[in-house]
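Encoded as C-alpha cells, here's the structure I'll be asking about.
Partial view: only certain chains, each at its native spot in the assembly.
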Amino acid sequence: MKIQHLQGLISAPFTPFDSNGKLDVSLIPPYYAFLKRNGVTGAFINGSTGEGVSITLAEKKAVAQAWADCSNHDDDFKVMVFLGGTCLDDCIDLAKHAYEIGLYAVSLTGAFYFKPANVDVLAETCIKVGESVPNMPFYYYHIPVLSGVNVAMYDLVRALDGKLPNFAGVKYTHEDFMDFQSCMSYENGKFDMLWGRDENMLSALVLGAKGAVGSTFNYAAPLYYDLIDAFNANDLVKARELQQKSIDMIRFLGKYGGISVGKAYMKLVGHDLGGFRLPVKNMSAEQFELFKKDVAGLNFDAFKSK
Amino acid sequence: MKIQHLQGLISAPFTPFDSNGKLDVSLIPPYYAFLKRNGVTGAFINGSTGEGVSITLAEKKAVAQAWADCSNHDDDFKVMVFLGGTCLDDCIDLAKHAYEIGLYAVSLTGAFYFKPANVDVLAETCIKVGESVPNMPFYYYHIPVLSGVNVAMYDLVRALDGKLPNFAGVKYTHEDFMDFQSCMSYENGKFDMLWGRDENMLSALVLGAKGAVGSTFNYAAPLYYDLIDAFNANDLVKARELQQKSIDMIRFLGKYGGISVGKAYMKLVGHDLGGFRLPVKNMSAEQFELFKKDVAGLNFDAFKSK
C-alpha cells in the first residue's frame, strides 16, 4: 500500500448527544458542513475528544456511519476512526465495519488496562488488528498521558516497518519532539506523522509536520490555518502571536475542567452537541457564564469561522 | 440492604479459552468443582485475572451465565462480576444481566482512560451504575496499579455512605494499609472490605480482614487456608512461613512474565485453560519447562489441593 501523507487540519470531533445524553447523529451533517467551511480536511472520530471509550459499540458504529454518509463522496475529507485498544476483538469488529462503510483509515492505541510489556508486544497488537483490514491505512494513536503506554514511536515504527503493509503512520499526541523528529526522518519521511498537540503546533511545523489532528480545530481551525500561513511565509512574529492565542484558548480547558470545555467552545460557535458522559464532568451553568466572559477577553470571534 | 460480610477465599477465575483462543465455557464446571474442593467460597469473574477488559460483551455474558449455572443453587459460593469502568452504559448492561441470571454481586472500577477528576466524580459513576441494580450488593474494585485511579477508599466510602443503598464494600487491591484499616474501622466495620493482595494477606488478617479476593486462590487455596488457620491459632511463626511460601510462588509471576503465569500454575494443578489474549504475553514452551523446574523447588504439590 502506498502511504499517503495527509495535509492540513484534521479535527477530532465531539460525539453529539441530546439533552438526555442520548446519541444524536442528526447533528453530524451540519457539524461536517461547518468543518468544511473552515477548511478542515478530515475527521478522527470516536477518539478521546469523541469519547470513544465512553460509548457503546453500537453507538460507535452509528457515529461512523453518520460521518461516512457525509463524507463518502468527498475525496477532500478523510475520516479515520479510533478503534480503542483493550479488547482487540472489538477493535477488529470496528475496523471491519469501518472498511465496509467506506471510511478512510483506522487507528489503534496501546491497551490501557494491561499495558503491553514492551514495543514488540505493542507491535503484535497493531499487527493483529491492522491485518484485519489490509486495504486500509492503519495509524497508531500515541497518547501516553491517557493510555499510560509510553513506548518510543521511533521503536514502534521500526518494529512495524515491513511487518504490517498497511501501517501508515502515527497520530502523535505527546511532547517528545526528539522521538517525533526521529520518526519524521525515518527512511526519508516514509511514514505519515500527524501532530496531535495543538498548543505546540509551531514547534512541529518547523520539524516538517504537514498534517495535524486536534480537538481545537473543531472550533478554531481558521486560527491554525493563519498560523500555518504565517509560518510558511516565514513571518515568525505573527506565527508566535497566533500560537500564543491558541495557548490562551487552551488554558481555559484547564481552568474550566478539562476536555469537556471543548463542547462549551462549540456552543459559542453555534453547535450545541450536549455534554460529556461520566466520568468526565461538564461545567455548570454558572461556570459557563464565567467561561464566556473569559473567552470574550480572547477576542474569540475573530477566529471562529472564515 | 443489609450488608453481608463475606468470609474466606474468593478466587478471581481465569477465563478459559481453547487452543484457538476461543472462549470455552465447558471448562468452567470442572473449574468450579475444583475450587469447591479447595474450600473456595466464591468467584470474582471477568476481573483482571479473568481478562474482562480483553473479551467482548457477549463473551462476558457467556462467562457469567456459565458460572451462574454452576453456582446458582449453591448458597455457599458467591459469584461477583466485574463490570469494567470506562463505558458506563456497558457496565449497566452487564449489571442488569448479572441480576437477571442470579449472580450475587457486581463490581465497578474507576474509569481507566479518562480518570475521574476527584472522589466526588468517582462516587457519581458508582452511583449511576449501582442504582441500576438496587437489589444487588455493589463493590468498588480498587486497583490503582492497573486503573490509574488512586483515590483514598476512606474518602470514597464516606462519599457513598447514605447515597448508594446497595454499596457493600471494596475489593481492595492496593498496599495502603492506613487507608484499608480506616475503611475497616469506619462505622464499626459497616462495610465489607475484601483484601486483594495475596502476598500480603497476613498483614491484612491482623487488621481484621475476614474475606479476600485473589488470583492465587485459584490454584493454591489450601496454602492460604493453612495460613488463616495458623493466624487464628496465634501460631505466627507458621503463618509467616506460609506467607513466605505464597511470596515465593508469586515471585515467579514476575520472573515468567506477569499475570499470564497464573494459567501456567493452573496447568500444574490439572486445568488447562488456554493462554491469555493480547496484550498479555504467554510464556513459550521452553519457558514453561524452566518454570516447572522452578516450581518444583517450591514443593508446590504440598498445597495444590487437599
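Note that the chains are named A and B in the order they appear, and that numbering of residues resets to 1 at the start of each chain.
Heads up, the rule we're going with is that a contact is a pair of C-beta atoms (placed from the backbone, for glycine too) under 8 Å apart; a residue touches a chain by one contact, two chains touch by 3 or more.
Bear in mind the structure is a predicted one, so any value in this text is a computation, not a measurement.
Trainee: Since every chain is the same sequence and 2 are placed, give me the total copy number for this complex.
Mentor: The complete complex, not just the displayed part, contains 4 copies.
Here, only the chains that are shown with their structure count from here on.
Trainee: In degrees and to the nearest 5, what turn takes the CA positions of chain A onto those of chain B?
Mentor: That pair's rotation angle lands at 180 degrees.
Trainee: How many angstrom lie between the CA centroids of chain A and chain B, rounded to a whole number?
Mentor: Their C-alpha centroids are separated by 36 Å.
Trainee: Enumerate the contact residues on chain A facing chain B in the complex.
Mentor: 48, 53-57, 86-90, 93, 110-117, 121-122, 124-125, 128, 146-148, 257-259, 277-281
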